[in-house]
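Of the protein chains in this complex, all but one are displayed in their positions.
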Amino acid sequence: MRKLLVTLAVFLSIFAIYAGGTSESADDGNITLRFSWWGGDSRHEATLDVIELYESLNPGITIEGEYMGAVNDYRQKLFTQFAGQAAPDIIQLDSPWMPEIYKMGDLLVDLNTKTDLIDISGFSPEFLESYSIKDGHLYTLPTGINSIILTINKQILEEAGIDPNTVWNWENFITEGKKVHQNDPEKYFFNTDQVALATVILKTYIIQKTGNQFLQDDYTLGFTREDLIEAFEYMNRLFEEGVVEPPSDCFQYSNKFEQNPLWVNSKAGVIATWNSTIMMWSAHFLDVADVTNIPIRQDAKNTGVMVRPAQLLAVNKNSKHVDECVKFLDFFFNDPRAIRILKDSRSVQPTENARALCLEENLTNPLVVKAAEIAQDKAGIVYNDLSNNQEFIDIFTTFIEGVALGRYTPEEGADEMIAVYTQKLAEYKAQNS
Amino acid sequence: MNKKLIGVSKRAVTSIIKYVFLIILGFVLVYPFFFMVFASFKSNEELFGSASIFPAQYSFEPFIEGWQAAGQFTFTTFYANTFVLVIPTVIGTVISSVLVGYGFARFRFPFKKILFTLMIATLMLPNAILVIPRYIIFREIGWLDTYFTFYIPALLGCSSFFTYMLLQFFRSVPMEFDEAAFIDGCNSFQLLYRVHVPLLKPSIISVVIFQTIWTWNNFFDSLIYINSIRKFPLSLALKLSLDTQADVSWGQIMAMATLSMIPCVILFFAMQKYFVEGVVSTGIKG
Partner (left out) sequence: MHKGRIKELVIYNSKRRGWVGLLYILPWLLGFSIFQIYPLITSLIYSFTNYSFFNDPSFTGLENFRYAFTRDIDFWPSMKATILYVLMGVPGKLIFALFIAMILNMKMKAINLFRTIYYIPSILGSSVAVAIVWRLMFMRNGTVNRFLAFLHLPQVDWLGSPFAALVCLALLIVWQFGSSMVIFLAGLKQIPRELYEAAIVDGSSAVTRFFHITLPLLTPIIFFNLVMQIIAAFQDFTSAFVITNGGPMKGTYLYGMKLYTDAFSYFKLGYACALSWILFCLIIFITIVLFRTSDKWVFYDDGGKIL
């Protein structure tokens, strides 16, 4: 019996060490850093390759990649980690999250204090000023410039007799777009989901009409009831005319429309997406792929075309090895060997030197370059914090589902959504004043 | 005579109908498992295109690729993590529920009635109400992202279900055993491990297998408490492989789902009589 107890005690203490002990407590000089990001397979591979290279150049340093596919799943996990004080050391972020992250406290390292370890001269100061700097502190570094564009499978369009060089507006998006499904009942013109409808299609539709922020800084709506009804009606036409697959099908791929078999099996012609994802989501038809701007109405008061940092990288203030993290970031952004591996896996490279190198060595896919150029040409309003707020997007998404699936008429949907938005805006106003 | 014959054949017919029904039902019930195993060998096209449950070919590629999971972390890590998470939790549960069950079954002490009622009441206490404050406690102590979040509650008898289960068994052991052992000079602890533990071996095994399978499959607590991928148990890893791939290869996911279940399936078939005993004794759940 005593023997049993002793064995048990030993056993338990071994497990306890394993369970509680972390790599930081190891005394052999080895350092483990956690680096988290989201993306598709090609980004995962490129990033892991850079990590491997860095580890081989810096013995004693291990970098654990923690990555996910869908950005919303990633966001949820990351925020839980922040709350649990268990966030990774190096973190990929999305710019719409920043207001919330700043509100959560002093979580990130001010990189301005680490300029001896990292060279930030290659980044555009204006860009840093608008997206990375808060109260004079440089909390993040952008991985590139991102913009919303349409990625087109020319073959599918041509099969249906659509000119791939069409300049899209909302009307010909339907009149031309419906030809794909008419031509081949298995195929559809446009592949999307309820979240993309909310964040890209309908929001842009409304902004082009009003020229306002979607939600204005004074906590009021940037649109009227009629604007919203019109947008919902437009969405219903997309479904009714067979431009988009029926909502009950495509809504199953909420937040991951790129996983829709329709898209994976090249049965849809167009997606609206960030240019950072072109290489990941269109890999299966790159030879017939093209990019173009999203639909823009002729009398648009603002194009609504979103241009913003692809992602942001930051260092966790709670990290035990802040300096090592910063050094890795320096390698990640500035070292030619890293740039050659990463290429355009996070959109067009952010620093001047890197862009020059990519151009010189032909490392960036011309489509990605083209996407960045055409979108910047039509760049629209810079979204404010409220318009990017996740809670408001979630509500919009719910109502889009409701209207598309016939639970509400566009009028009812608009009325109810405006009621909810008004109430939420009042809450936010009360909180922030 | 004739009537009797008809009676017999009628009974035979009903009994055949019953068996056919039971067999079909059994097939329907285990179908998801077969589906999972066979889907492991299929590509997405085959999975959604072909009507046959059997794959066109048996290739172990999905198993090999799925095992690689998230780049630097393979299912080797997740498998090992699961054992490291489950084993001490189960040991802790056994120790605490044996001690506490014994204490309640064989001793009289102040406030016993109230404490016993409270213990029984916690059987019905929803976990949902404890999760947030517990999370805050663990956060304060700095135990988040460690397995202590599982070990310590187990060691402190927080699964009153098992305490209750063992308690029922302790009660069924006749007092004469205690008296005999006492006359032989045992103290109460010697009595416990020399007399009761051997007698209760089957029930202890029930505790072990139930807690093993529950902890093995526990998703919610792991989701909240365990944050870094390096420490993910299988349940989280499966959800992760669903989330990491932009284009989900269901074959690989099903392959990993199959592998993640194997230990539980083996345990179940090896120990099934204890399962039934455990369920019946408490009449609660399983």
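Quick notes on this one:
Order of writing sets the labels: A and B. Residues in every chain begin at 1.
FYI, a contact is a pair of C-beta atoms (placed from the backbone, for glycine too) under 8 Å apart; a residue touches a chain by one contact, two chains touch by 3 or more.
In this text, all values refer to a predicted model and were calculated from it rather than measured experimentally.
The residue touching the chain not shown here, chosen from A:Ile31, A:Leu53 or A:Ala83, is A:Ala83.
Where subunit A meets the missing chain, the touching residues are 76, 79-80, 83, 103-105, 248-249, 251-252, 254, 391, 395, 398, 401-402, 405, 407, 420, 423. Residues of subunit B that touch the chain left out of view are 15, 18-19, 21-22, 25-26, 29-30, 32-33, 35-36, 39, 47-48, 51, 53, 95-96, 99-100, 102-104, 106-110, 112, 115, 118-120, 122-137, 139, 153, 155-158, 160, 163, 179, 182-183, 185, 188, 213-214, 216-217, 219-220, 224, 235-236, 238-239, 242, 250, 253-254, 257-258, 260-261, 264-265, 268-269, 272, 275-276, 279-280, 283-286.
Methods note: only the chains that are shown with their structure count from here on.
For the pair subunit A and subunit B, the distance between mean C-alpha positions equals 39 Å. On the side of subunit A, the complex with subunit B involves touching residues 1, 8, 11-12, 15-16, 18-20, 34, 39-41, 44, 48, 51, 64-70, 73-74, 77, 80-81, 83-88, 256, 258-259, 261, 264-265, 280-281.
Considering their complex, residues 44-45, 48, 70-73, 84-85, 87-88, 91, 135, 139, 142-148, 151, 193, 224, 227-230, 240, 243-248 of subunit B touch subunit A.
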